[in-house]
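With one protein chain held back, the other chains of the complex are shown just where they sit.
Chain lettering (A and B) follows the sequence in which the chains are written, and residue indices restart at 1 in each chain.
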Amino acid sequence: MTDIAAPPARTPSSPGPRAGGPLRNRLLGRNPIGSLFALPYMVFVAVIFAFPLGFACYIAFHDYFFTAPGVEVERPFVGLDNFADVLTDPQVLESFRNTAVFLVINVPLTAVGALVLASALNAGIRWAAAFRVAFYVPYLTASVSLVGVWMLLFSSGGLVNSVLGPLAPDPSWLVNSALAMPSIALYVTWKQLGFYILLYLAALQNIPSELHESAATDGATTLQRFRHVTIPGVRSATTLVLILAIITGANLFTEPYLLTNGGGPDGASTTPVLLIYQQGIQQQNPDTASAIGMLLVIAVGLLSLTANRLTRET
Amino acid sequence: MTRTTTWWRYVLLAAAAIVFAFPFYFMVVGAFQENPTNTPDEMFPISGWTFGNFTAINARIDLLGSLANSLIFTAGVLLGTVTFGLLAGYALARLDFRGKSATWVLMMLVQMVPFQLLMIPLYVQITRSYGLGDTYLGMILPFGINTTAVFIFTQFFKALPKEMFEAARIDGASELRILRSVAVPMVRPALVTVVLVTFIGPWNEFLWPFLITKDTSLQPLAVSLANYISNAAQSTANPNGAILAGATALAFPVVILFLLFQRYFTASDIGAAVKG
Partner (left out) sequence: MKFTKTAALVGAATLMLAACSGGSDPADGGNAAPAGTGPIEIWLSNNEAEIAWGEGVVEAWNAENPDQQVTAQEIPAGSSSEEAITAAITAGTAPCLVYNIATAAVSGWVQQGGLVDLTTFDDGASYIEERGGDSTAAYQNDGGYYQLPWKSNPVMVMYNKDLFEQAGLDPENPGMSTYSDFLDGARQLVDSGVQSAIWPSPTNEFYQPWFDFYPLYLAETGGTQLVEDGAATFDNEAGAAVAEFWSTIYSEELAPQEAATDDAMVSGNTAMQLAGPWAITSYGEDVNVGFMPVPTSGGSEEVVTFADSKNISMFTACENQATAWEFLKFSTSAEADGQLLEATGQMPMRVDLAGTYPDYFEANPMYAAFASQTERVADVPSIPNSVEAWQVFREAYSSAVIFGNTSTEEFLSGSAEEITGLVG
């Protein structure tokens, strides 16, 4: 305990007179070997993603469609036309609204649910292994089969409605414009939660048990310990969970594609990526699809930055 | 007081476990049914058991060959992710170097851009520029280093107490040595997470390997089974049984892997590592 609480000694990573001097530090950083460590990843990203990404950006500003090699066609630069088209398309606006509904439900539920279940699991209880397997099972099962089960549960004559009896919504969940997106958000939370529980479990194991013990000797209740020891202890994991949940939520595709069969009912579960797929691949209009993609990336980037800020300050 | 909290924990965990495991139960039971229907009153069948759904799959696709392809595909991705992802994650979390923020920006970009947007340009690049159509390498490449895994490594190393690393630096250890003797031994819980997370991606991935391989002898299990399912859904009298059996066959190896690996979740004793 004392080792951890001890004030940091003068270390190479705190500024001070060193062989290389501040100039070298400013040019290459204090640990230039870091570039070497990160290099394979950088090269990988450059080799694999730089071209498609730059290409998508290029397409968004041109009147573009894919052609066979050697076919010469005119693809004039159209400035922001594609973006104007996209932003005046009510369907696109609705898809962003739908995503907002999704995120508002999914992200908090994911973060809270995963942390609560992970800390319950981490408390050294019996059968922890069996519980972990149960939580992880939806995450590792392919969506094709799980979607069928959810349709069964939430169809008008399904299990959920039988249990609810007269309280069952009409029209039923997945064909009800107001409930389709929340149903999908619940489904995704459930499917992904195991993964986030894993993240939190790994983080929880980094909290020295001495912290919990000393808090307990000070007379803190379980709830107080959860608030003052657990939550601050997993802050960096929380940032990661929030950012990943936002990103996967914004990239939602499989579920509206399979669960509500192409964004139904009546477009109430259309998402931006579903539109990218429909317009870019099915309808061969990659230009407007790319414009949607660019807007999505910007929106997600801003949201992730905000999430990063918030978890850092609290 | 301790007893009541424990009691609560079990109720919470058990309730959640049932909710989470139920569809898996449904899938496995349906896979062994002659005619699974999606009606709630037949949740607990007592008759109509059959292996027919699986023998039908086995007759139609080369299960062992596809399994081997899946393993090659997944192993390639795991290898790339664990080695290079760990390096990158450690550097991003613990080292200060030129290009650090560039790496962050790229990581965020890669993570945020939907695959549907990149699919066709990526396919053109891999097949035409790199000539890797119908090869394992072409299949593995886009998944080569899982960005989520780099995030996980980074976040993990950030959460480790600073003092552990600084103590080693004072002793004059090189960065490579610190990585090897301090960081890597500590990384086990994150490593298990990374392996499980990375494994799922290529294992269940259908679209990319399907695009890149038309040669059936190279196709991983997910592609073969998806082909089988799309075909069975059209022309079999028992499409649900075929679909559930296909999904079960795909999920089974992952469950086994998880059961084998999950005992490594036990906490590593960080306090001891710091002191010693």
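What we mean here is this: a residue touches a chain if its C-beta (ideal position, glycine included) is under 8 Å from a C-beta of that chain, and two chains touch if they have at least 3 such contacts.
All of these numbers come straight from a predicted model, not from anything done at the bench.
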- Task: Sort through A:55, A:83, A:102 or A:195 and give me the one touching the missing partner chain.
- Result: A:55
- Message: Going by the contact rule already stated, which one of A:99, A:122, A:141 or A:172 would touch the omitted chain in the full complex?
- Response: A:172
- Item | Sole residue of B:31, B:82, B:106 or B:159 that reaches the chain not shown, by the stated touch rule | B:106
- Task: Check the options B:52, B:65, B:133 or B:201 and report the residue that touches the missing chain.
- Result: B:133
- Query: Tell me, which residues in chain B touch the chain that this view leaves out?
  - Reply: 37-38, 60, 98-103, 105-106, 109, 119-121, 123-125, 127-129, 133, 207, 210-211, 214-216, 226-227, 230-231, 234-237, 239-240
- Of the residues in chain A, which ones touch the absent chain? 46, 50-51, 53-55, 57-58, 65-73, 91, 148, 151-152, 155-156, 171-172, 174-175, 177, 260-267, 278-279, 281-285
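Here is the rule we use: only the chains that are shown with their structure count from here on.
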- Item | Computed distance of Cα centres, chain B from chain A, in Å | 16
- Can you list the chain B residues touching chain A in their complex? 1, 5-6, 9-10, 12-14, 16-24, 26-27, 38-40, 43, 80, 83-85, 87-88, 90-92, 95-100, 102-103, 106-122, 125, 128-129, 141-142, 144-145, 148, 150-152, 155-156, 158-163, 166, 169-170, 175-176, 179, 189-190, 192-193, 196-197, 200, 204, 222, 226, 229, 240, 243-244, 246-248, 250-251, 254-255, 258-259, 262-263, 265, 267-268, 270-271, 274-275
- Which residues of chain A touch chain B in their complex? 1, 3-4, 6, 8-9, 11-13, 27-35, 37-38, 40-42, 44-45, 48-49, 51-53, 55-56, 66, 69, 116-117, 120-121, 123, 125, 129-146, 148-152, 155, 157-159, 162, 190, 193-195, 198-199, 201-203, 205-206, 208-210, 221-222, 234, 236-237, 239-240, 243-244, 247, 250-251, 253, 272-273, 276-277, 280-281, 286, 289-290, 293, 296-297, 300-301, 304
